[in-house]
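A single protein chain has been omitted from the complex, and every remaining protein chain is retained in its original position.
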Amino acid sequence: MSDLAQAPDIEDLDSFRYRLRDWLKENMPPADPRRAPFRRMSDEEELALVAYHRELQRRLYDGGFAGIIFAKEYGGAGLTPAHQEVLNEEIVGYEYPARFQVPTFSPCASVIYEFGTDEQKRRHIPAILRGEEIWMQFLSEPGGGSDVAGAQTTAIRDGDEWVINGSKIWTTGAWWSDWGLCLARTNWDVPKHRGLSVFMLKIHQPGIDVHRIEMLNGSKEFCQEFMTDLRIPDSDRIGEVDGGWTVGTRWMYHEKSLGISHYFIRPVGSMRGANLGGPTPLGVARQAGRLDDPVARQLVGEAHTLQLAGQEATARIARGMASRKLSDQAAGISRILAGVLNTRLATINYELAGASAVAWDEQDQPLGDLGVEFLMRQARQIGGGTVEMSRNGVSERLLGMPRETRRDNDVAFREVPRSAPSR
Amino acid sequence: MSDLAQAPDIEDLDSFRYRLRDWLKENMPPADPRRAPFRRMSDEEELALVAYHRELQRRLYDGGFAGIIFAKEYGGAGLTPAHQEVLNEEIVGYEYPARFQVPTFSPCASVIYEFGTDEQKRRHIPAILRGEEIWMQFLSEPGGGSDVAGAQTTAIRDGDEWVINGSKIWTTGAWWSDWGLCLARTNWDVPKHRGLSVFMLKIHQPGIDVHRIEMLNGSKEFCQEFMTDLRIPDSDRIGEVDGGWTVGTRWMYHEKSLGISHYFIRPVGSMRGANLGGPTPLGVARQAGRLDDPVARQLVGEAHTLQLAGQEATARIARGMASRKLSDQAAGISRILAGVLNTRLATINYELAGASAVAWDEQDQPLGDLGVEFLMRQARQIGGGTVEMSRNGVSERLLGMPRETRRDNDVAFREVPRSAPSR
Amino acid sequence: MKLELSPEQAFFAGTTRQFLDDKVPTSLLRELRNDPAGFDREFWRQGADLGWTSLLVTEDDGGGSVSGEGVCDLALVAFEFGRYAAPGPLTTANVVTAAVARSGTAEQKAGLLPDLMSGARIGSWAYAEPRPFERLGTVSLQATRRDGRYVLSGHKAPVESAVEAEVFLVTAAAEAGGLTQFVIPADTPGVSVTPMRTLDMTRRYGHVVFDEAAVPDSAVLGEPGAAGDDVERQLQIALVIQLAEMTGAMDRGMEITTEWLFNRYSFGRPLASYQALKHRFADMKSYLEAANGLADAAAQHVQDESARAGEYVSAGKSFLGEYALQVLHECVQFHGGIGVTFEHDLHLYLRRAVLDAQLYGTVADHRDRLTSILESREQLHV
Partner (left out) sequence: MKLELSPEQAFFAGTTRQFLDDKVPTSLLRELRNDPAGFDREFWRQGADLGWTSLLVTEDDGGGSVSGEGVCDLALVAFEFGRYAAPGPLTTANVVTAAVARSGTAEQKAGLLPDLMSGARIGSWAYAEPRPFERLGTVSLQATRRDGRYVLSGHKAPVESAVEAEVFLVTAAAEAGGLTQFVIPADTPGVSVTPMRTLDMTRRYGHVVFDEAAVPDSAVLGEPGAAGDDVERQLQIALVIQLAEMTGAMDRGMEITTEWLFNRYSFGRPLASYQALKHRFADMKSYLEAANGLADAAAQHVQDESARAGEYVSAGKSFLGEYALQVLHECVQFHGGIGVTFEHDLHLYLRRAVLDAQLYGTVADHRDRLTSILESREQLHV
């Protein structure tokens, strides 16, 4: 694809870069350095931020810089991954619609782009590029754990419509989002991967109840949706009936490849695993008054080591995957490291904070936050697919070790054991 | 059995204790505090020590204190486990024949005692109690790993004799020992546990070649034996032909229960996992000149913590098993902790020793030794059965989790895959 | 918890367990998170009736243990507190009660013990100090002699249940060196309390400022300038409670997780059938047994006032402060996303263990202290 950059009808990279640079200066606000990526917000603040990011997305669209690699006929810029890389470099230092790059542009828009009909794409891709549609993945289910293909949400055909019942969970901000890409079971009498279909559905409509989940640190970013006799037209189905795992396989690929995807804006230096987005360990040690404590200095040095290790490993793997020296399965390595290293970083911060991590004066709230984040530390090894699944993936698919025995491959999904026999 | 202690014909514990105490004072030399349990010895020193311990064993026998729970007709004292506990307490502070308590008395003598014919027991038990026969386990095989029942050493019947071919490994000090208890395959056409038999064999005889294995730290304590057309009489078979796993199951039980066994002398406080037997971390920190270094002090404190943790866990489990509050499978917990904690202790010592652990002046040999022991640290998780096998045992047999799939249970042993198909 | 309890101890532990089971379901713990006190005084008085606050007081002084070994009995209660993440100032109340019983004058005992043991008044130990005096054992709060009284100046934080407490046991630096302790009413002029924030659901802490607070001689507990041994004893009692509580929290976390692993299926198999999880769980079980062993041994040494009591409580804290948290975090990991929700119970036990890990000395504090203990013991033997 990179050869296209040389094609006569495609703007060359340098020209694109200078045009973009000028445009950004004119049109996009400089990044607010005080904006911590993971800062806790009130609902009002969050809604305001989402509205602001919709507006930023609209500006990009109006400037011709939305959806760089999406075709022009669907409202994109019709350019190449190399152009997206240029944008990723140039946008550093500017505000951008960070709030819904993922999962709206990928995996959602990229799945629609790959599997949608022309009509489906015309209906949704331009709206997404204009910031009008924010998408969520209706993928995980309560009780489903890491086994997304074991979806039990059921869609039953009724004429030109489908009737959906079931529940999805771990959707980030479904309460302020517009559409969901939903994996549902359309056939219980075939093995599990052969009875799935994918649907697009409006989130805020009768038949869907959105419930916000409180995490142990007080965050309510995740939602659970309950679908009760939800009716959607067959025209909102993506891909074949019962062929949903064909879609799902690419969907999973896009989800695992966020670190190297060109479907969305990923400012250089913002890669997953690069840092916690929180206070630096040096800053924590200073606030805890422990910079002269040799034991604390060991922790600060270790923390910085792990941050650089995660960063360099992720960069290496992204380069290797991009150049095809490494298989796509190597993405699992970044995920393992992000989980393991960030867990240790959360622990180091907690140790540095000392007693203030568990009982603190008001002015020590930043140290208290570290205690609460320590309680949450395993989220780094759970969210976005557990490290255990990545360890399976790396050992089996990257290193070719024998796969785990599965008891659900060759039987009708209906027959698969789903819980302990009642006693 | 403990009721027996009250029986009229058995000496009561207090009387036994005072008689033993007096006898020890008269007959046994005080323990040499300079004798480090794991000190490296020259071959000459080792042979001298073995001869000395044979002599100590003979003294115990002559005093009537050898084989406390073995029946009098086989040369034992005919007393109870409670008497053995008294001996374990009273012998603290004295030299004793530590060099061949294990495996001579258990598992070897205890297996012979349980499964031997009267004639076999009369032939060997008194000789063992007199210090005349030192026994080894011919159990593990090269390439056999943790799967002792997968023995490939083969015994073929020839009239009243058996012809044995194969190799055994990890026998401690076979070069100075007398007899081996050998698990061999007598039938390849039945599943693996059903084609084994157990034999007693003299180690130093034609047909057995004893090879000493050099470990990476220079130790040559372990041996490998090559048996080539070794002929032994059928009268040296223990248990039924092809019924060797009945014997083997108890054999394994005795091996795992060394921490609570009463077949041998286990002075109080000497339990496995209690300590490394090497220098204390405090001593290492002092020799490395780092007692004022707060980072080193953390390591010393951590090391002492782990030593006490291992000690108290082992004591708790031994108490629990003795009182039947814990199942025998709990022994696996002690083994896991001994492995994991001692590995960390070896690492701490290495860290405390600093550069002197890898390049040292002659007078810093103790610090250099810690570097070499660090290279060997995994031996703590390998020797005596790997921690991985113990983790299987604890999760499956203690906690009741589903067993690992085995591909060797229901097929003729001949058909079991033993290595990767050649490519 | 000990494998073998006497029938009396088993009954006592069972009573506490049943009481907590009835009174503090996890739904109540969630409600209490916004409660300023974090516990109900009537609940506490009922617990006191069960013996929670009188185990370290002799029968002559109106208390009484169950087994004759009050510290071991108290550890049984603390273990259950961990298993239920129970509300109530078990640690600090027992420390104050034991301190008064141990070193109080007849007048102090008569004036304080009945209320402290009944739960009518709550005593709290003002010992730890805020930065830069946060390291275990640092006491900067000054007790200065002036006009026939002592004047206390300095900060204490975190102090458990500081807002609720009616009585403070204050550990202060004496003018001529050494430590002096005082038992004073919480409303002594010059003493002010600011509530702190905490991650536990029900425990509460305060920052207590002593601004030239004048107290009479009758407030002195024990010998002025010579309270070092008393303070060490108090610390040991607090640590025994923490160790048992953390072990109980681990135990409950493992219990919840065991059930989950057996009942939860993934790819058609129970989670308990996955070897990677089985092996990690076997290690967790091993650490739990070591925790039990160390916590019990520490309780026994403190009960016996053995020469190794200080060593054992520090080793226990150094071990549990690391491994209890590691094990509970693994429990969370095995649960996946649900394990980090507020709705799930696991975090209640994790919070309690994390809280205990950082108070009365961090793991680092106790490792350093252990090294000092080993050094001084070695000097004795040379």
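As written, the chain order gives the labels A, B and C, with residue 1 at the start of each chain.
Rule of thumb we're sticking to: a contact is a pair of C-beta atoms (placed from the backbone, for glycine too) under 8 Å apart; a residue touches a chain by one contact, two chains touch by 3 or more.
Bear in mind that the values here come from a model prediction, so they are computed numbers and not experimental data.
Peer 1: Of B:12, B:214 or B:229, which one is in contact with the hidden chain?
Peer 2: In the complete complex, the chain left out is touched by residue B:214.
Peer 1: Which candidate, A:332, A:368 or A:385, sits in contact with the chain we can't see?
Peer 2: The single option touching the absent chain is A:332.
Peer 1: Which positions on chain A touch the chain that was left off?
Peer 2: 280, 282, 285, 291, 294, 297-298, 300-302, 304-306, 308-310, 312-317, 319-320, 323, 325-326, 330, 332-333, 336-337, 340, 388, 390-392, 394-396, 398-399, 401-402, 404
Peer 1: Kindly note down the residues of chain C that lie in touch with the hidden chain.
Peer 2: 274-276, 278-279
Peer 1: List every residue of chain B that touches the chain not included in the displayed model.
Peer 2: 140, 142-143, 145-147, 150, 169-170, 213-218, 222, 288-289, 295, 343, 350-351, 354-362, 365, 368, 371-372, 374-379, 381-383, 386, 388, 391, 404-408, 416-420
Following the convention adopted for this analysis, only the chains that are shown with their structure count from here on.
Peer 1: Please indicate which chain is farthest from chain B, where distance is taken between mean Cα coordinates of the chains.
Peer 2: Of all the other chains, the one whose centre lies farthest from chain B is A.
Peer 1: Counting only Cα atoms for the centres, state how far chain A is from chain B in Å.
Peer 2: Their C-alpha centroids are separated by 54 Å.
Peer 1: For chain B and chain C, what's the span in angstrom between their mean Cα positions?
Peer 2: For chain B versus chain C, the centre distance works out to 42 Å.
Peer 1: Any idea how many Å lie between the Cα centroids of chain A and chain C?
Peer 2: Centre-to-centre distance between chain A and chain C: 42 Å.
Peer 1: Hunt down the residues of chain A that sit against at least two other chains at once, touch-wise.
Peer 2: 295, 405
Peer 1: Which residues belonging to chain C are in contact with no fewer than two other chains?
Peer 2: Within chain C, residues 262, 269-270, 364 contact more than one other chain.
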